[in-house]
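A short worksheet on the structure shown next.
Note that one protein chain of the assembly has been removed; the remaining protein chains are unaltered in position.
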Amino acid sequence: MLSGIPLFPEQASTLAPKVDNLYFFVTAVTAFFALLVVVLVTIFAIKYRDRTGEKVGSPIHGSIPLEIGWTIIPFFVAMVIFAWSTIVFFHIVRAPDQALEIYSTGKRWMWRFQHLEGQSEINELHVPLGLPVKVVFTSEDVLHSLYIPAFRVKADAIPGRYSSIWFTPTKAGEHHLFCAEYCGTKHSGMIGKVVVMEPNDYQAWLSGGDLSMSARGEQLFQQLGCVSCHLNNGSGRGPSLAGKYGTQETLANGTTVAVDDRYIRESILTPQMKLVVGYQPLMPTFQGLVNEEGVMSLIEYIKSLPSTGRPAATTQAGAAVQGAAPALAPADGGPR
Amino acid sequence: MTTTVLRRVNYLNVKYGVASWLLTKDHKRIGILYLIVVAIAFLLGGIFAAAVRIELTTPQGDFVSADTYNALFTMHGVAMVFFVLIPAVPAILGNFAMPLMIGAKDVAFPKINLLSWYVFVIGFVFTLAAMVLGGVDTGWTFYTPYSSVYSSSHVLLTGIGVFIAGFSSILTGLNFAVTIHRMRAPGMTWFRLPLFVWALYATALVQILGTPVIAITILMLAVERGLGFGIFDPRLGGDPVLFQHLFWFYSHPAVYIMILPPMGVISEVIACFSRKSVFGYSFVAFSSLAIAVFGFLVWAHHLFVAGISPYSAMIFSFLSFAVAIPSAVKTFNWTATLYRGAIWWRAPILWVFGFLGLFLIGGLTGLFLASLGLDVHLHDTYFVVAHFHYIMVGGAIMGFFAGLHYWWPKMTGKMFSNSMATLAALLVFVGFNLTFFPQFILGYLGMPRRYHVYSPEFQVLNVLSSAGASILGVGYTLVACYLLHSLWKGEAAGANPWRATGLEWKTESPPIPENFAETPIVNEGAYEYSKREVKVA
Amino acid sequence: MSGHISPKTTYYAIFGSLMVLTATTVTAAFINLGSLNFPVALGIAILKATLVILFFMHLKYSSRLTKLICGTAFFFLVILFGLTLSDYLSRGWAAAPGGTAGAGTQVTVGPPAETAEEPAGEPQAAPEP
Partner (left out) sequence: MPNGLVAHADPHARGHAHHPALQHHFQTLGQQHEAATLGMWIFLVTEVMFFGGLLMAYLLYRVWYPEAWSEGSLELDIVLGGVNTVVLIASSLTMALGVRAAQTGAQRATVRWLLLTMSLGLTFLVIKFFEYKHKWDLNHIPGANFRFEGPHAPQVELFLSLYFGLTGLHALHMVVGFCLLAVIAWMAHRRRFTPEWYTPVELSGLYWHFVDIVWIFLFPLLYLVDRARHFG
């Protein structure tokens, strides 16, 4: 235990060095100011010490140039930090286009991860080395926060909404995964590990899974009776969902809305909120009938529907990812 | 020897008996009343902290259960923030010293002043009740929906306690603002005011504008929890993050309620013990106001990873850097004040030295957190815990102690032991750094806060931290001991033991009930040490 | 002690204006002004409040300090509203290249829709069966 006190966290993602460089810079700048003040205070305190308490200090009242100087200089220094840190932040926030998506839900007190190909796991997250991965997640109950220190990423999981983090792992092996937002009794037990594997191992590991996410979504689509209204040829009571994902939908109130994860989730859980133009408010709510993971599977299924009108075969969806993944830039897929 | 000897009448001995204290309208006595309650709360908060530190000496959860641990840090935070640090300097030292410093007989509304103490005590009693009945486990931040739906602890009771205590803070702020506007002695112009008074004025602004918002926020939480009204409930389409916005709209400015008054104390003490006017008086004065106003513009820096828009995060990050500037101005001015002073090393200024170093580290690490790119990693880790303890314990509590030592002779008429006070300041300084410096490292390593069990590799640093906390505890206990001791055995202090300027030193120690025999007339600035030579000679 | 004493007629006149404004705002409520509904209603309310503050509460005749305090209240109210909404209203911009937004951000929950027509014949107060 005493063999080595860890002083610095592992750098295991492409983001980590960026964050760390910023950290060193800010440390250096602040250390400079801290030392400046501490050294001056020490020198003055000793040099001008008066043991009698009888003397009086020099009648100095201030100096405008000094005041201006120590207002402006810290301000500019602060702006440099601000600019740099904001650049890093937007890098952290903006996932690259081609990132591999993994869905997750947090609930007290565990993390469930759902790979598109069907593998699902609890408190463990397997990801391929060198490929950008985006984890999209929500919470089923209270706030949680998905935190992987070695990757320097974190985001709160919020009930009713999707959050995401992305990273490109650069070190194979296991890393901590923590819940960083206080969530009750076993908050400190809501931990796990991220296992970074060679892409080939990852593929092998993936194939051990059962139904892919979109296949599961397809099952739900049947079971919940969505098919009865959403026919792919558009002749059903509800609009055809084929090829809908990523398009703009015109609503009954005249506005348009992007068909994305959030919108589909809303359509399933609160269908009356936004009505598609030309359709009646017939769709029942599925609140309570389908859990967050089911919703994610449905979304994944709807995403997989090509605009030709024929549902994509389960295997195809998996293959698409497998095909795409190795094609990605292994080191850093992020924009800039 | 009863009646014939002329007894010096002061505010302490003018009347005896519990009733004379509980019904007093004298600001000085009310200050003492606050001191008693706050000391109890500090002891309580300290005990909770001790339990937290004991638990964290091992990575397993072997000292207390998870639920108990959660209740412990929550109650620690609630006690320390709402019942120690927010009232500490304004309500104790401010109440005692401010009317004296401006040459008033009392605050503008003495009855309201007493009322606000009662309100404070009632709030404290509610919170205590919650603690006794099993505690509350939401974290001092009460985030929904955990607090509104899922927690099975005494959220309502604690919420009511904090709600009520909030009104005490509002009333104090209101009272002080009016007092400073309307009760100054003749000749006491704004730019002759001691900087402590400026700081209290800025604090009052924050109390007035911010505290009502936390009150209504807690009320909404209570209604949601108690009556089932949905306001932040995601199941109805409500937004839990809205709660965080409203909470921090108050609670960030509230950190300036905690630090501005100690900053005022620092200005007083530094001027007195270096026998000089504070360097750049008006810049220090206005930086207090600037902190109070800008402090309202940065709250969402607590929400950088909580799901706010990144563009909005950018604005709040920028503003957080901006709010650091007035603090920088203050720090540099204090440093410059020491230059060519005649520095008399007495206990109060030793605490000030401690403040300067620790506040500096706390404030500068605030810059790390205000940096978006770093906060993603640092948020809700021990780095944050270390940051705010450096400011709140290292800064604000040190500042409070500086002030307590500075005005103690005035409050009690007694001197404490300078050597003991020196030792205590040293112990606290060393213990403090040992406790909280390792937490910066822990934080960057990624140890999340509010963790009952943690990963074994973090143990060594945690043990160091707990060891430091023990030293810290000894330091604080020592302070309590020699201050209490001075009450019985301390030498009489005399009217002006520190040979300070300032109206409060022109009256007796302890002061007479109406503060001044004659309303003083002021004709010079606050820190005219250089003129004094000529006069005293 | 010399407070300003307004003639009674001032008070009656203010009362009259307030009544007229109330009538206006009620009337406006029955006319669909589209996206102007809210600004108009709010504008009239602000006007009414201003009248009350200036004349009934004598702010017009009060010291500069009092005026400053009154202004401060509304200034900080605007800060509360404005900066909070700066978050909510800019969430929609967050869309990253990948479609959904990144770390710590969500796609907005609320619809930006300003004008909307509901199906006609909305029942008043649906009675409980």
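Letters A, B and C mark the chains in the order given here, with residues in each chain numbered from 1 onward.
By our rule, a residue touches a chain if its C-beta (ideal position, glycine included) is under 8 Å from a C-beta of that chain, and two chains touch if they have at least 3 such contacts.
The structure displayed is predicted, hence computed values, not measured ones.
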Across the complex, visible chains touched by the hidden chain are A, B, C
Of the candidates B:101, B:149 or B:246, the residue in contact with the absent chain is B:246
Among the options B:215, B:461 or B:479, the absent chain makes contact with B:215
Had the left-out chain been drawn, it would touch subunit B at residues 6, 8-10, 104-106, 108-110, 112, 170, 174-175, 177-179, 181-183, 208-213, 215-217, 220, 223-224, 227-231, 235-239, 242, 245-246, 249, 495, 506-508, 512, 514, 516-519
Subunit A positions in touch with the non-displayed chain are 253, 270, 272-273, 281
Residues on subunit C facing the left-out chain by the touch rule are 1, 3, 5-6, 8, 11-12, 14-15, 18-19, 22, 25-26, 28-33, 37-38, 41-42, 44-45, 48-49, 52-53, 55-57, 62, 65-66, 69-70, 72-74, 76-77, 80-81, 84-85, 88-89, 109-111, 113-118, 120, 122, 124-128
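Assume only the chains that are shown with their structure count from here on.
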By C-beta contact count, B-C versus A-B, the higher one is A-B
Separation of the C-alpha centres, subunit B versus subunit C, in whole Å, is 37
Subunit A residues touching 2+ other chains are 92-93, 153-156, 158, 160-161, 163
Two or more other chains are touched by the subunit B residues 237, 305-307, 310, 313, 376
Residue set of subunit A touching subunit B in the complex reads 1-2, 5-9, 18-19, 22-23, 26, 30, 33-34, 37-38, 40-41, 44-45, 48-53, 55-63, 66-67, 70-71, 74-75, 78-79, 81-82, 84-93, 108, 141-143, 145, 147, 149-150, 152-156, 158-161, 163, 176, 178-189, 191, 270
Per the touch rule, the subunit B residues reaching subunit A in their complex are 61, 66-67, 70, 137-139, 143, 145-146, 149-151, 234-235, 237, 240-241, 274-277, 279-283, 305-307, 310, 313-314, 317-318, 321-322, 324-325, 328-329, 331-333, 335-336, 338-346, 353, 356-357, 360-361, 364-365, 367-368, 370-374, 376-377, 379-381, 441, 444-446, 448-461, 499, 529-530, 532-533
Note: in the complex, subunit C contacts subunit B through residues 65, 72-73, 76, 79-80, 83-84, 86-88, 90-91, 93-94, 101-106, 109
